[in-house]
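Here the complex is missing a single protein chain, while all its other protein chains stay put.
Chain naming follows the written order as A and B, and within any one chain the residues start at number 1.
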Amino acid sequence: MPSRIESLLSCPVPLDDEQIVQMAHGGGGRKMANLIERLFLPAFDSPALSALGDGAVVEVGGQRLAFSTDTFVVSPPFFPGGDIGSLAIHGTANDLAVCGAEPVGFSVGLVLEEGFAVESLRRVVASLADASVKVGAPILTGDTKVVERGKGDGIYINTSGIGRVRAGVNVAPDRAAPGDVVLVSGPVGDHGIAVMAARSGIEFETTLLSDSAPVLPLVRALLDAVPDTKVMRDPTRGGLATALCEIAAASQAGVRVDETAVPVRPEVRAACEVLGFDPLYVACEGRFLAIVPPARADAALAALQNAAGGTEARRIGAVTAEDPGRVVLRTRLGSHRRLERLSGEQLPRIC
Amino acid sequence: MRHLDEYRDPAAVRVVLRQIEATAQHPWTIMEVCGGQTHSILKFGLDELLPANIRLIHGPGCPVCVTPLEQIDRALAIASRPGVILCSFGDMLRVPGSSGDLLTAKARGADVRIVYSPLDALKIASREPDRQVVFFAVGFETTAPANAMAVQCAARQGVGNFSLLMAHVLVPPALEALLSDPECVIQGLLAPGHVCVVTGYRAYEPLAAHYHVPIVVTGFEPLDLLRGVLAAVRQLERGEARVENQYERVARADGNPAARAVLAEVFAVSDRKWRGIGEIPASGYALAPAYAAFDAERIFGLEELAVEEPRECLSGLVLQGRIRPTECPQFGTRCTPEHPLGATMVSSEGACAAYFHYGRTAQAAGGR
Partner (left out) sequence: MCLAIPGKVVAIEGSDELRMARVDFGGVTREACLAYVPEAKIGDYVLVHVGFAIATVDEQAAQEALSLLAEVGEIEDLGKEGVDLRKEDADLRKEET
């Protein structure tokens, strides 16, 4: 019997009519989704993987564990508000947090380019260490590889993390149901714009920092008040809109968002105007969205707003029975439009 | 943001909508020319808010969309030459040529770089004197002054490794081509505001008079677009056909004299082929003879190219406002932003891309 890979390669329906990997395949948009759905999922044939959550939840000896991995290729490696080290730990820690898990520990894999400054490496290592302390879970294991000059753009980092899922908490992208309320933990778009600014010669009057930070304290506050939270997601590549599209698709429910309710910092909005981006699609790193039953919405919002760093949490919309699988935005003018996934990447190498 | 947010104010928008409702006693078909205006209309859902008797159709004002296939193929040919750095605005990178797009060329190893301004391309040329830097000069009259200035600077600074691959197009001849078509259904026009900032709007007066079509110079924000529609509707209801300026805060009758002077010196009007429409005489810019040394087509000696568009692509009809994107059988099926058949599905100002991104389907568009 031919192996799974062989049968894929001989499959009469081609993956795409492209023969080479393109930047868009890493962009968090439709091209990447196609790659995942048509190449990875059938090949790996794993129910936990196919759920496509931010992390996978598996049960081991009666304890549910969340397991997540992420690779960081952000360019430049140092940006206002963080660096690739802090991003690498917080990114994975946040993926665990939005699975409802308390982190147990991390692995760190480094790919260094010959010629990368040791001083820069020291800074990154210090950031990794700092972040792991902040998150309260150690780096348990790691690996380092070096590639020749010209083959690695400085530094790439992979982190994986395991966490214990809280008892009584059951969050998954397919659990949104009509009537549920959608919340966001703070203003969106900070990270993407902070990184983009570092690249494109725009400056901010008041320095805009990436929002890269642990979401765990806020998630804890939310789950303490509303353990029956149904969905949580951290909107990284593709931003808030993409995360909502994924949830709408997984839950086969409609999502309605009120444009005026989505918090966006004025300088992020201004930067988006200058660069031609839509803040709803710009990456965040220290935010999450949560979907809760309608009766728990007030309690959920109060819990977030009363927690440190959560004062800007907002209720931004609701899950509906209409337009299942789709996200609809009510604009500030009262008209409506669908939010679709982007096809490729708006901002390359943002995470 | 000042001079921006005010034009998105919901209360003000409601006032103008009420005025349009009160004024429009008959059905009218109005074309907004510029792709940026199309996107704004769809992003803010203005077509949903307008009364049912006002029909907006989308014009050819997307310079990326109308760049001929041959020019894209030339860009691809140039980009794959050794030692070349091809610089372009981001939009052009995913427009399909005969065999792939610039992004694919980049993935295959061509040095293709996105720049924000032509001056960035010039900087690259200064910094890398042993490379040939070619800037893909796409755009309407709005962008031409920037490109012209880059060439002038290159000449003054003696930068010998910088050139433009010219694909500039001019709006008034395109409008003439549309209006002179016997099947033209356009009753009023919203002229492209930023083009008029540069050129002024006197060139539109003969068009308005000859074709008896009100032409309103219009901006890009919701309030601008609605005020433009209101002005057009008022004229139409009264049987008038003049050029009117809604975009008074930045557009003036004679445009920007400094910009026009530099354009006159660096560029010469030439015939141009428009993708999806065909050749329109005197509808583009070439480099003036004095600046021929900066012409990439000359430098790279590219022969005449024979190209064939995918037959199923109807972007020409979309650009002329004959059909809506959703009326194309390929829309959303064989033609998506991942697999575009034509430029209108790729460009940030393309009507097909706007419909796709803002979630318009045949049902959602409501047949309007």
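Just so it is clear, contacts are C-beta pairs under 8 Å (C-beta built on N, C-alpha and C of every residue); 3 or more make two chains touch, one makes a residue touch a chain.
From a predicted model like this one, the values you see are computed outputs, not experimental measurements.
*Asks:* Decide which residue listed in B:Val15, B:Val185, B:Ala264 or B:Ala282 touches the omitted chain of the complex.
*Replies:* Of all options in B:Val15, B:Val185, B:Ala264 or B:Ala282, contact with the hidden chain holds for B:Val15.
*Asks:* Tell me which of B:Cys34, B:Ile54 or B:Ala286 is the one touching the absent chain.
*Replies:* Selected residue, touching the omitted chain: B:Cys34.
*Asks:* Of the residues B:Ser117, B:Ser270 or B:Thr336, which one touches the chain left out of the display?
*Replies:* Counting the whole complex, the residue in contact with the absent chain is B:Ser117.
*Asks:* Touching the left-out chain: which of B:Thr23, B:Ser80 or B:Ser348?
*Replies:* B:Ser348
*Asks:* With respect to the chain omitted from the figure, which of B:Asp91, B:Asp111 or B:Glu176 is a touching residue?
*Replies:* B:Asp91
*Asks:* Would you write out the residues of chain B that touch the absent chain, in ascending order?
*Replies:* Here the touching residues of chain B are 1-6, 8-12, 14-16, 18-19, 34-36, 61-64, 89, 91, 116-120, 138-140, 142-143, 145-146, 149, 152-153, 156, 192, 194-195, 197-198, 220, 223, 227, 248-252, 256, 258-259, 262, 347-349.
*Asks:* Which parts of chain A are in contact with the chain that was left out?
*Replies:* Missing-chain contacts on chain A: residues 197, 201-206, 208, 258, 260, 266-267, 269-271, 273-274, 276, 332, 334.
Heads up, the rule we're going with is that only the chains that are shown with their structure count from here on.
*Asks:* Would you mind pulling out the distance in Å between where the CA atoms of chain A average out and where those of chain B do?
*Replies:* Computed from C-alpha means, the inter-chain centre distance equals 35 Å.
*Asks:* Once bound in the complex, which stretches of chain B touch chain A?
*Replies:* Checking each residue of chain B against chain A gives 1, 4, 8, 10, 13, 42-46, 48-49, 94, 103-104, 107-108, 116, 222, 336-339, 348, 356-360, 364.
*Asks:* Per the contact definition, I'd like the list of chain A residues that touch chain B in the complex.
*Replies:* 16-18, 20-24, 30-31, 34, 200-201, 269-270, 273, 276, 326, 328, 331-340, 342-344
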